[in-house]
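One structure is given below, represented as structure tokens, and several questions about it will come after.
Here the complex is missing a single protein chain, while all its other protein chains stay put.
The chains carry the letters A and B, assigned in the order they are written, with residues numbered from 1 in each.
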Amino acid sequence: MTRPTLLLAARSALALGFFYVVARLLTGDAGSGGTLLDYLVIGTSQGAIYAFIALGYTMVYGIIRLINFAHGEIFMAGAFAGYFVLRDGGLERLDLPQPWPVVLAYLAAVLAGALVSGVLAVLAEALCYRPIRSSGRIAALLTAVGLSLLLQNVARQWPAIGPTQRPWPDPLVWTTLADVPSPADAHYYELRTFPASGGGTVQREKLAVAKGATLAPAVRTRLEAGGDRPLYRKGSIEPRTVNRVIVLLLAVCTGVLWFLVQRTRMGRAMRAVSEDTAAAQLMGVNVNRVVAATFFLGAVLAGVGGVAYCTRYGQVDPLTGFMPGLKAFIAAVLGGIGSIPGAVVGGLLLGIVENLFGAYVSTQWKDALAFVVLVGILLVRPTGLLGKARREKV
Amino acid sequence: MASLLAAGFQFTWPWFADLLILGALYATLAVGLNLVTGYAGMFSLGHHGFYAVGAYAAGFVVTEWSAVDPGSASGLLCFAVSAGAAVVAAACAGFLVGLPCLRLRGDYLAIATLAFGEIVRIVIENTPRLEGSLGLFVPRVLMDPTGRQGEFRLLFLGIAVVLLAATALLVRNLIRSAHGRSIVSLREDETASELLGVRTTAYKVRAFVLGAAIAGLCGWFYAHYNGSIGPRDFDMMVGIKILLIVVLGGLGSLSGSFVAAFLLIGIERLLTTGVFGETLKEWMQVEYALVLILLMLLRPDGLLGKRELSDLFRRRRGQPTPGRGAP
Partner (left out) sequence: MTAPLLDVEQLCKRFGGLEAVQKVCLHIEPGEIVALIGPNGAGKTTCFNCITGADRPTAGDVRLDGRSIAGMPAWKVAQAGIGRTFQNIRLWREMTVLDNVRTPAGIPSGYGLLSAVLRGPRFHAVERDIEARSRALLALVGLEELADARARELPYGAQRRLEIARALAIRPRLLLLDEPAAGMNPSEKVELAGLVRKVRDELGLTVLLIEHDMKFVMGLSDRIYVLDHGEPIAQGRPEDVRRDPRVIEAYLGAPAAAAGEAP
């Protein structure tokens, strides 16, 4: 067999294996145990988050050859936006059939994350990156590093955000007494009253019920005493659901992105600027607008990723963006920096490999693995798995 | 001065000496990085990794050495041997990192070196022998500082100054030689250099290893001066601080690195005393970041660009400035 045929066979096998894993994730129960399939599923979901962030890195690099070190912080900003919306938005209190309030709450969080990240990125580009576009590589790199530090530390110092870790808000699911199962499957139940329109305090009562225990008669009586008041059950979304949503979201976003880049005028303009900025400008492309749009799109994806990441891991703090940002960057390089499919492939691959390593070798050194992968790919194939080699004209 | 005293701050010799020592230390680190990034044009974002390797190598030697009386012959020997260990370890690390990575250019090299810096940190934190995040305690071998803080600082200030002078002289002489010109040509146009006979990879490795060795020596100094070392002494902020000093002073300007180091360390130390207010102290990291960004926006060449302080004086007298490379 010739080398190209072998490569094609290997790639097809990998792709098929991957689709199998995704299929099992979407249809079955995979992801919660300790089998190989479970680790693959967790890795895919983790990898999907890397892919969200990696897409932003790769798009910006593709268009202006800049490694946007601040991208991890854009991710963090989106996560915080989602956090505040989830915590204080109150959307879960809407009087709609379940599970819509929770779904809407999360939708709002994702949108908020996407928007905040997007706007922040556009501002960063206009204020910091655009002025130094002609100043050379070191200036660009240092500006990016400086911006990353700035955002990280402003977030840490800002009173409303602060340096401490915050738990990700649990979704509240509205239920009725009849729906309360026995044995209880959540940690506690709350009685709540909506505040009266003319004012008045919110009545609230927390009743802790141990997980797995049956509802004691006294507790049930107390709940019944609440009458028709709505009953809230605090719980977390099943990891299975989270993983599914993340992977599906990635698929949808990738599809939309592909469509935007390949089939719209703006996408064509982006590709043109990425190939040859000067020529594109001479052809009448508004380079500044294209660059801003690229930053916005990449950041939107990162914001979505931020909300997804924090939902999965249950906490958020100003340094949340650092490690995932770095790893997503490695994923982008792995897939080929500048290549959009490369970012997705690289992200998924890194997530899977990292999880398998953590499961079967060592969790302590899991972080180091990503860096070893980086050095490895730079030595073997610096342009990445799917990247194009850029020749220097002598 | 009045505000300093009003804040109840004691302007003592140990504090001031500490400032000078750290200034000299960071200036030396900056000189090493300037060789790699300013003269050879190689983006190194992981330089703090070599600093760490040197410090831990020295620390390892000292902790393995049998107990010594500070100042005795055995102590001095330990001091010297740990220096050798630091330099060799850092140089080896520089070689191991450099040889594969220096085939890369620009951005790719930057991220490869960044990865290295992080790998070193992770290794330190996960190696029990090095005490991880608790910090490695480095016994005193040269002098016991208890009760003699002033003298201790004076001694180490002397060592720091010698270190800085020697390193600066080494780099300066190297740059103003045929080898130095080859190195600088790498920064200007590496492709042309290679096509005109410069052994680019060999010189890149040499510059990189030398920069690493200098950083390693600084690590040795810090281990002995501070008495203990922990991963937080060598994290990315430190790497950024060194880079900031180099860029602030001017990539390719040795005297610029001197000025910038003392300026930055001086301001930092003053801020941490709180004389300029608590808010400025708390927001120090933000201020660093802002300085970096503003510097890039307004004056990317730094304070002195590629010139040296001597050039500024020469200009005033109306003499032509020599190009970099004149012996």
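We adopt the following convention: a contact is a pair of C-beta atoms (placed from the backbone, for glycine too) under 8 Å apart; a residue touches a chain by one contact, two chains touch by 3 or more.
These figures come from a predicted structure and were not determined experimentally.
In the complete complex, the hidden chain is touched by one of B:Thr12, B:Thr127 or B:Asn173, namely B:Asn173.
The residue from B:Leu96, B:Val162, B:Leu196 or B:Leu294 that touches the chain not shown here is B:Leu196. By the touch definition given at the top, subunit B reaches the unshown chain through residues 169-170, 173-174, 177-182, 184-185, 187-189, 191-200, 206, 252, 306, 320-327.
One rule holds for everything that comes next: only the chains that are shown with their structure count from here on.
Remark: subunit A and subunit B have CA centroids separated by 37 Å (rounded to whole angstrom).
On the side of subunit A, the complex with subunit B involves touching residues 61, 65, 67, 128, 131-132, 135-139, 141-143, 145-150, 152-154, 156-157, 326, 329-330, 333, 364-365, 367-368, 371-372, 374-375, 378-379, 382, 392, 394. Residues of subunit B that touch subunit A in their complex: 37, 43, 45, 100-101, 103-104, 106-108, 110-112, 115-116, 118-119, 122-123, 126, 191, 195, 237, 240, 243-244, 247, 251, 282-283, 285-286, 288-293, 295-297, 300.
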